[in-house]
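Left out: one protein chain. Kept in place: all the others.
Now for subunit A:
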Amino acid sequence: MWSRERPSRPCFSTPPFDPRFPNQNQTRNCYQNFLDYHRCVKNMDRRGRNPEACEYYQRVFRALCPKSWVQRWTDQLEEGTFAGKI
């Protein structure tokens, strides 16, 4: 009936369900992806490979984490005071 063409839109997606973090409190989900992104980048750089593969983790934590947390942790990483193991 309707032959209107759908205009192509950018694809908005959201992080998929992660069974490691099934409950309402998603703090750990955010934190884990933040850690995984930085560990991925560190390892890719160490092996001289392209860190593009790490982009998934970055998209997830950017979607899940409050910006203030990301800012705080990034600042800590720059200062060398980040508590997590990267």
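Keep this in mind: a residue touches a chain if its C-beta (ideal position, glycine included) is under 8 Å from a C-beta of that chain, and two chains touch if they have at least 3 such contacts; residues count from 1.
Note that contacts and distances are computed from a predicted model.
Would you mind picking the UniProt name of the chain not drawn here, from "Superoxide dismutase", "6-phosphofructo-2-kinase/fructose-2,6-bisphosphatase 2", "Probable nucleolar protein 5-2" or "Cytochrome c oxidase subunit 3"?
"Cytochrome c oxidase subunit 3"
Please give every residue of subunit A in contact with the chain that is not shown.
Interface residues of subunit A facing the absent chain: 27-28, 31, 35, 69, 73, 82-85.
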